[in-house]
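Only one protein chain is missing from this complex, and each of the others stays in its spot.
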Amino acid sequence: MRDLVVHYDTPLGAVKATDAVSFSLGAGERLGIAGESGSGKTTMALAILRLIKPPGRIAAGEIWLQDVDLMALSPEAMRQVRLARIALIPQGSMNSLNPVTRIKEQILDALRDHDVRISRRQGQERVRELLESVGLRPEVADMFPHELSGGMKQRVCIAIAISLRPRVIIADEPTSALDVVVQKQVMETLAKVQQDLRAAVILIGHDMGLMAQFVDRLGVMYAGKLVEISPVRDIFTGPLHPYTRMLIASLPSFEEKGTFRGIPGLLPLLRDLPPGCAFHPRCPHAFDRCQRDEPRPREIQPGSWASCHLL
Amino acid sequence: MAHAAWRYARRNLSLVVGIVLLGLLALFVGIGHLVVDTSKSRPLSAPAIRPPSADHPFGTDRQGRDLLATMVAGTPLTLRIGFIAGFLGVGVGSILGFVSAYYRGAVDSVIRGIVDIGLTVPGLLVLIIIAVSLRKGLTVDQMALIVASLAWLNPARTVRAQVLSMRERGYVEVARLSGMSGPEIIVKELMPNLLPYLAATLVNAVSAAILASIGLEVLGLGPIDSPTLGMTLYWVNFNAALINGWWWWWLAPIVIILVVFLGLFFLTVGLDEIANPRLRRAI
Amino acid sequence: MRVDYLARRCGVFVLIVWIAATLNFFLPRLSGQDPVRTKLLQQAQLGGYVHSGIDAMVKDYDRRFGLDRPLWQQYLSYLRDAARLDFNYSIANYPRKVNELIAEAVPWTIGLLGTTTLLSFGLGTFLGALLAWPGAPRWMRYLMPPLWALHAIPFFLLGLVLIYLLAFQIQLMPMFGGYSAGAFPGLNVTFVWDVIRHAILPAMSIVLVATGGWALAMRGMMVTTQGEDYVTFAEAKGLRSLTIFVRYCLRNAILPQTTALALALGNILSGAVLVEVIFGYPGIGTVLFHAIRENDHFLIQGIVFTVIVALGLATLILDAIYPLLDPRINYRRT
Partner (left out) sequence: MTPLLEARRVTKIFGGGLFERASVLALENFSLAVDAERPLITAVVGESGSGKTTLARLLLGLTAPTRGDVLYQGRDLQSMSRADWRAFRRDVQVIFQDPYEVYNPFYRVDHVLTTPVAKFHLAPSRAGARALIEDVLRAVGLRPEETLGRFPHQLSGGQRQRVMVARALLLKPRLILADEPVSMVDASLRATILGSLRSINAERGISIVYITHDLATAYQISDRIIVLYRGAVAEAGDVELVVKQPRHPYTQLLLSSIPRASAERTWLTERTGASVGRQDGESAGCRFAVRCPSAMSRCREAPPPLFQTDRHRVVACYLHADAPAQPIEAP
């Protein structure tokens, strides 16, 4: 992804949901995108699949899948890329599945619309195989979404996502609505299927602990900008950007008790961002240059990028 | 203030259209009462079957009524039936809706049962049974009461649904924990959010009441000797004005009824827009 | 689980039937004196053109609903008659029974009402769905305002306008009645074509108005459905837009639409009665209109009871169909 800019037209003028976001993803790599609400992380995910609906629109930027620029594809060609090459695991909310159709139909209709010619019997077989690979009993195929628990619904979504053996799986807060025990089971299932497919995963979320334990490389977004992206070990041993450092410090840990180091100030409103670096009103190290010009992302150490005037 | 009103008007066009239509109607009736001698709406006060002319701008009907006078006198009567029945219906309906949604329990299931069954039964037929039984010289107000007897069903259903959804909201519990009593919560917390819905339901009820009253009158069950719009249509049908080509006789009431229903309809749509505007919050 | 859902729906239906009979019995007696008796006695004393049957009817009426009998006994015998769909003789057209008159009129009303309701519901739902579909042709957007305006007008009003324009001015369609005066009913092509020609205007006045309503409601539902998470996920699955439109949006938006149909039956019927009166269409509406004019109480009560029961049945059928559309129904308590 190079310099992606997504605008939302509101009565108060165009709002930049993502501003010049760039990153690269290796085959089979697990990349995490962490950020708080309004940071633009979900917008970026939907932009990759070109699912941004009005009043949002992709204003600029390129998204390359190996040698294909997704921005240049026709709507029909883009449709065929979805699920076949880039699959989405939706937010853990409870109605990502069609409430009035059985699970097996929701798997098979994806295969049919991607012109997978299989007989009814092969279809049943493929459904059973997919459900088993995500740890679900074959009977689930004939059940309706309201008969499944939260964890089971997410496993069905994973099964759908891997049904066409995609190269990239985008998981947008896949377990945010699940309890911690079920979350672990679902994430372990995702890890297993990813390894079997050798697919790359982009995990989007706000739970830094989940990021620390799952992804290889982690990007942090703030107010629509990618403020830092580095190998996950480096981020947790030596965070570069002040926001990353304060975010990690504010996380409740089991080591020292009673330490509450929140980040002062308020999350910025996207429609009237502070000039220069968007984080400067809350940054303890801000100096005059921070209020004037916006920092550009630079490679501070090999493989670690951050955009901050301090570095 | 005017500027804000103008800017809002542009966004909520249907409200404006509704107000303009009803305003025109009010003007027509208001000026009419000043200019026209409404006593001419009684039979034998004008030569029969005259097409529109200088001294009878709307023409006359077979019983010798001046149609302009009939319209000027009749429209407020029909509207009066609509408003009385509408207000009564929404008044009774919203109280029952409130009580059953807020206090739940047996009261709720009884009211819900009556409303659900009541709405499946065709209202007009029940009104016919009532009207037929009382058929001895109905007055306009009796007509309004008959129509009101069923007009409360729909408001009760909509208000109950609204209050049920609001009652579960967190701010009702916070109000209770802040020391507010039950009735206080209804007035201070629920009522303000309910007003736009109530207004839309009221306009709907008035519109439905007018339709029901005209329906009864066309069937001949209305106040026989009053010049309401419905009764005019009854005489149109009774005297087969259509086949005899007396077009002016039915054109006037139809145009006015159209204006009434279109005005009320756009008003409802406008009020719905206020109750739940599509664009809730900017980013 | 589904059995007790249906059992409850049948219970509601029986309740509606009982209410219809009770309304018919008690409402007329509200004003103290029994209007049916006074009408009968008035007819009897009129003499002159009164046919002999009236005295027989008065005696028969007194036998069953005589003043000496306590009210509840009268009520019970009324219920028994209602259960057997026997509503006595028609006062105005003695010796014909009320049931016969109703039986003659019902097919006409079912024909008119049935076709127009299904037509307007189907057309309106389809049109509404299309209006909400981004892939729909542009010109359809201009269909909205007229649909809006038409939706506000009562059926019979449009009927009057149509008669004047299409029947009186241009003489394109017959103006009145269910079939031409001279034609004798029979299952031959000319008569059937004659009936259809007569039914066009009344049907148009219902369909043009009702279609707008259903289109509006469906468009609203489709817009909401398109915002749902499962539609976004369907798009992310790379499904064809037609599959998403039919199997995800339409399939879910049709549920509230069907419930709305069940609720609207009552109003549709009330409107249709007036249309029949305006067009002199030989259905239940016209028979009711004449019955009111001639104070034929037995006929009025017969028609009201039959119609309420018929609607109760229609609602029951819709309720029985609903669980087939929405699998959650037999899972969740209604």
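A, B and C are the chain letters, set down in written order, and residue numbers restart from 1 in every chain.
The rule is simple: a contact is a pair of C-beta atoms (placed from the backbone, for glycine too) under 8 Å apart; a residue touches a chain by one contact, two chains touch by 3 or more.
Note that the structure is a prediction, hence the values are computed from the model and not measured.
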For this session: Using the definition of touch stated at the top, determine which of B:Ala4, B:Val35, B:Ala54 or B:Leu177 touches the missing chain.
Result: B:Leu177
Seminar exercise, completed: Touch assignment to the omitted chain, from A:Pro54, A:Pro75 or A:Pro252, lands on A:Pro252
For this session: Using the definition of touch stated at the top, determine which of A:Pro55, A:Gly135 or A:Pro281 touches the missing chain.
Result: A:Gly135
Seminar exercise, completed: In the full complex, chain A touches the hidden chain through residues 36-37, 134-137, 147-149, 151-152, 155, 179-181, 183-185, 187-189, 191-192, 206-214, 232-233, 236-237, 246-248, 250-254, 257-264, 266-267
Exercise. Residues of chain B in contact with the chain that isn't shown?
Worked result: 169-171, 173-180, 189, 192-193, 280-281
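Operating definition for what follows: only the chains that are shown with their structure count from here on.
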Seminar exercise, completed: Chain centres computed over CA atoms; the one at greatest distance from chain B is chain A
For this session: Calculate how many whole Å lie between the centre of chain A and the centre of chain C, each centre taken as the average of the chain's C-alpha atoms.
Result: 54
Exercise. Where the CA atoms of chain A average out and where those of chain B average out, how many Å apart are those spots?
Worked result: 53
Exercise. Counting in whole Å, what is the centre-to-centre distance of chain B and chain C, each centre being its mean C-alpha position?
Worked result: 22
Problem set entry | Of chain C, residues touching chain A in the complex | 228-230, 232-240, 243, 247-248, 251-252, 255, 325-328, 331-332
Exercise. In their complex, what parts of chain B are in touch with chain C?
Worked result: 116-117, 119-126, 128-130, 132-135, 211-212, 214-215, 218-221, 233, 237, 242-243, 245, 247, 250, 254, 257-258, 261-262, 264-266
Problem set entry | Residues on chain A engaged by chain C in the complex (per definition of touch) | 49, 51, 79-84, 87-88, 90-91, 93, 95-101, 105, 109-110, 113-114, 144, 146-147, 157, 160
